[in-house]
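Note that this complex is displayed minus one protein chain, with the remaining chains in position.
The letters A and B name the chains in turn, as written, and every chain counts its residues from 1.
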Amino acid sequence: MTAMGSSQLTPLQRIELEAVAAAVQAQFGSGISVERGSRGVALAIRLNEANVLAALSKALFWDIGCSFGGLIVEELSDRWRLSYLFLASGSGWIEVVLEVPAAVQAVPSISAEVHAADWFERETEDLFGLRFEGHPRLGDFILHDQIWPEGVAPHRKPQRRSVNVHQMHFRRRPNPDWRPLLVVQDPGSFAMPVGPVYEGGIGESLHFMLETVGEDVLRAVPRLFYKFRAVEKIAEGQQVSDVLLLAERFAATSSFAHSLAFSLAVERICALEVPKRAANLRVLLAELERLRHHAGAITGICESTALAVAASQAAIIEERLLRASCEFAGHRYLFGLNTPGGLRRDFVSRDFENLTGAVDRAVEDLHVLEDRLHFTSSFLDRLEDVGVVDPSKARDLNLVGPVGRASGRGHDLRRECPYGGYDGYTFETPREAEGDGYARLRVLFQEGYASAGLIHQAVERMEPGPVAAPCDSFVAGAALGWAEAPIGSALHWIRLDGSGVVERYRAITASFNNWLGFHAAVEDFAFQDFPIILATFGLSATECDR
Amino acid sequence: MIDPWIGGALALFFILCACGVVLTAATRGVYPLRALLVFSSACSVLMMFASAAALASGHSFAIDLWSLEGWGRFSIRLDMLSAIFLFAAGLVYLPASLFVRNLVEVRFRGRYPMRRYGVLHFALMASVVLILVANDAPLFLISWECMSVLCYFLVNYEQSARTDIRAGYIMLVMSEAGFLAALVAFLILGRGTPDWSFSSLAGMAQHLSGSAVWGVFLLGFLGFGVKAGLVPVNFWLPRSYTAAPAVFVPVFAGVTLNLGFYGILRLDAQLMSNHSVGTGLFALVTGSITALVGILYATTENDLKKMLAHSSIENAGIIVAAVGASLVFHASGHAVAAAIALTAALYHMVNHSVYKTLLFQGVGEVEAATGTREMDRLGGLARLLPGLSVVFLVGCLSISAIPPFNGFVSEWLTLQCLLRSAVLLSSAVKVLFALCGACLALTAALAVTCFVKVYAMSFLGIRRGDWRHGPGQAGRTQFPLAYLAVACLLLGILPTYVIPVLNRAVEPLAGASAAASLVPPFFSATPENQQLPPAFVDDFHNLGAQTGRHVLPGRGLVVLVRGSEKNPVVFAMSTSYSFVALAIFLLVTWFVATRGSRQRSVTRHELWAGGIPRLLPEMTYTATGFSNPVRVVFQAIFRPNIVEDSRETVAVHFRTAILRRRDETHFVDRLLFHPVGEAVGWLARLLAGMHHGRLNAYVAYTLAFLLIILVLFRLS
Partner (left out) sequence: MSFWFWHGLKKGVRSTHYPREFESAAGVSPGRPVATEFDSAAEAVVAAANCPADAIVARGSAAEVKLERCIYCQHCHYGNSHLLEWHSDYEWTMAVPGRGKYQPLPTAYHRSLHVIVVDAGDCGACLHEVKQLNNPLYNMHRLGIFLTATPRAADVLLVVGPVSENMRVPLLKTYEAMPAPKRILAVGACAINGGVFGRTFMSAGGVASVLPVDLLVPGDPPPPLAILHGLLAVTGRKSPVLQAASSEGNS
């Protein structure tokens, strides 16, 4: 089945930056100026006029074949700076920069062309009050309209510069007339509310409206951002070291990847050279986190199909990995390890031995589990053809991470845009074409094995030396850092002033990206499949909400 | 000595009907309505009185009206079967008459020209009674035809929409077709008869050949089955029930439906006592299918009135299935079993009249208060109409056969009868009985689903639609509904008193007494109770039954005996005891909960809805959603066509609308009505010359046809 699936996959193609530059210049001429990017960005395209934005995005995404990375909005002193990130596979990030005067209140929307930009634009509108012309569904996104009146833009710079985030205050006004936007118009249809306090034990705070006429769910609309804590706003005005704590703690299940991406960005700004040993250790820890995360995701899938024994065994594997992480690094979720310049501590070879022993054992157990699951038809029946996202839809919605890879996407930043010492490592990035729940499960297992392989390689490559370059002085500037978190790509954009104070912090997460894909892709399913679809997507609300 | 009373009551009934017609037609203002209320209630009381007198005395009342030389006699006779139907009719005519006032005062003020309505109302009443007491075919058939035409006028009374007129028209056509079938059945039966009285027809029936028996049976069964709402001749029913005005539907469901059973029983069970097992099986299978199809469509229906119409079909199916079982038992010589089955059928008939009238009136009230009958838009009515919600709940519990209400008793008896098929010899018949039993059991289960949905979606929860609040209930009498609710309860907890009365009608038909077997004086173990081996009775006593011997009324149990001396098994149930137990249990619970030793404070909180700020009406189950699993499971029957499946988006991918509209053609329509309709259309084009497009002409055709056939037969 895997072989059959693979045959349908289109091979991944490298996109050359020169070709991109030539193509867009030919098409848009004086509307844009193309220049070499810096600090994490490979190519910067500046827009001279706003109205080519949509066409340019379309050309980059659809004609040239880049994937969409996200939107970074900055409110500079006199102007808005909007930077749309596109990933040229194998070559790096392309930044499309639109700068408009501060007085401007609306910019063109690209959501009709690049669907993946939908939520980014809604987010910006809610938090900055910047409208996107042509976007049909702005508002009621992060600031729920039940609580928040229109016109609140909490991420704008406060009028008085001295006000910090702890003193900011916004008017709230409970709105009893709020109505959900329901689109199913079948006679007798209704929306079944699920959450935010879950009716099924432990779950993150999410709220779903399952639009249905009974039995079949025609559309599932997630209402997220119950957990929105304004991480990006809190970071503003804080020292890098404090923001690092925040970056590490807003999404703990991939905390190492986020602190890594953050550190990489700071290292780019300050031009720090990370020692070899630190780079290898980072690979090791990031892959340990991935392995543990995937074991947890597999547990979730087994639980969702009510296969209790398998769920228990997967949970044991996960807990063992948590314990191994704690034994190795002092923290079960790998907090407090990354720092700009490298790692905060070193390890001795005994540590590595213990760790690889634990990892090997976990892989062995995972193999046994996978074999058994493969022969449990009742389990497979519930996963196969459930929550299908076909490759074209996955491309359309720009799915990233294991979910994207199960739908034929080749998006893996470790390979497409190597960072932090991954070059020189050999590993497989599994891809599947079916895009159903089972494909996602297979991808999780394969990636788990690949991570174990990477851990071994990292241990083998470990060479003595310092684990951190000293980072004592900061330079002003902005840079992009990225990492392939277990759930998918994580992008952190930081602008620092000269004293190491963060002026703008932007975290773009895979969950944010994939939640949009989730609800657009999943239509028309049986109600009892809902937990399974949710589990196979394995998305995190906290990572999305920030 | 009872005769003068009965005769007097009947005479007075007709006189009052005539007065009612005159007064409603001749007066103005509030008087037509008052005349209607007073005279109609008086008439219904008289109906009950006459029939109760006959039933109590066990004495049939008969009188010749006049005899026309060469045409036979017109005579009336109130025998036990008639009396039961007459009593049921009176039972529901009383609240139905009073109910007119509620609706007229609230919603339909000015919309009902009461004068015309009154005339039709009394005329229908008189024709119903005439049908029930007619003792000869001509009077019976003429009254029947009058009843059909009057029903047509009443259904079309509001004439608000084209579909309603069409519904009335379909009904009339079907009634006429049924009438003609019945007519032909009588003609075959009475060929060469000296007169057309029922007694001589019954004599003629003995000489019919086997195929003629089948012919008469089928013609009568399908002909009368039209009124009873049997598959496959019931497609008019939901349409016209929905179209009929709210004041008339209760009569429609509670009275005229029963006339169908009356016709079937009169012709197929009484007049022709020599049928085969086959005819009974036919009735049984038809009834079971009718019941299942009826409840399936009722469960998935969203319109309250239409849902009740489909549920009437279901109940008709149950009744006819019981009748069929009775015929099979009768034909195979199991008189007692036949008697029990027939008792069940009659019991269910009475019950259905009562609770269906209650429910239809309740729906009328709901519609008057909210302006809608769509369950998807209702919800939360319990807060708006607290009184109604209680009686409606009684109706729902009764129709879902929940003890201690009446539906339980009759459905229990019906199902038990089918289980008694073990006494039958042929295994093929046994299998058929088992299948029909399963069918009816499924029906009963779906009925619970259906009425849980009805009650929960309309009365509980939160209000979903944007309907206006109707006028309150201040000053409006709840008497009709409360009366019916009490009747539901009494019929439910006193089966041991009802069954002997029904038995009076059953005994002559089945040739055995059901009461002796169903309601044995069990605790006294007198010689009357010979069917039970004495040792077994002792055993039963030892099991604890004797504890109640001196306290409980001995006639609390309904017993279905099965088994032999070796294997004495008793199926028994007592709704009266369980009612008492339930009441005690509730009282004790209430006492413990409120006066219990420890003081507990009860705090009330909002509904828990996962922590969302407010549960909106859009987020609660709709009736359609609730019943959708049934629709999915029985897809083979519903065969929905997806007529529209659209997904609209703006800006390429923002969904703005998902719409999937399903269209369902009713099972019977699909299989029968539409093909036949096409054939008839083809025929009609051939006969286009006869079409005037005027209804009166068609009615005239029918009457002319009737006369011609009578003359022809007379001459032959």
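By definition in this document, a residue touches a chain if its C-beta (ideal position, glycine included) is under 8 Å from a C-beta of that chain, and two chains touch if they have at least 3 such contacts.
Given the structure is predicted, the values throughout are model-derived calculations rather than measurements.
In the complete assembly, the contact with the undisplayed chain comes from A:G203, out of A:G65, A:G203, A:G237 or A:P418. Residue A:I147 is the one among A:A19, A:A102 or A:I147 that touches the chain missing from this view. Within the full complex, the residue among A:L76, A:V104 or A:M168 touching the omitted chain is A:M168. Residue A:R372 is the one among A:R39, A:R372, A:K393 or A:R461 that touches the chain missing from this view.
Residues 144, 147, 154, 165-166, 168-170, 172, 196-205, 225-231, 233-234, 241-242, 245-246, 249-253, 255, 296, 299, 307-310, 312-313, 315-316, 318-319, 322-327, 330-333, 335-337, 339, 344-345, 372, 376-378, 540, 542-543, 545 are the ones on chain A that touch the missing chain. Contact residues of chain B toward the unshown chain are 605-606, 608, 610-613.
Heads up, the rule we're going with is that only the chains that are shown with their structure count from here on.
As a whole-number value, the distance joining the C-alpha centres of chain A and chain B reads 64 Å.
Remark: chain A residues 109, 111-113, 115, 118, 134-137, 146-147, 174, 176, 178-180, 182-199, 207, 209, 211-215, 218-219, 396, 520, 523 touch chain B in the complex.
Of all the residues in chain B, the ones that touch chain A in their complex are 302, 376, 609-616, 618-629, 631-632, 650-661.
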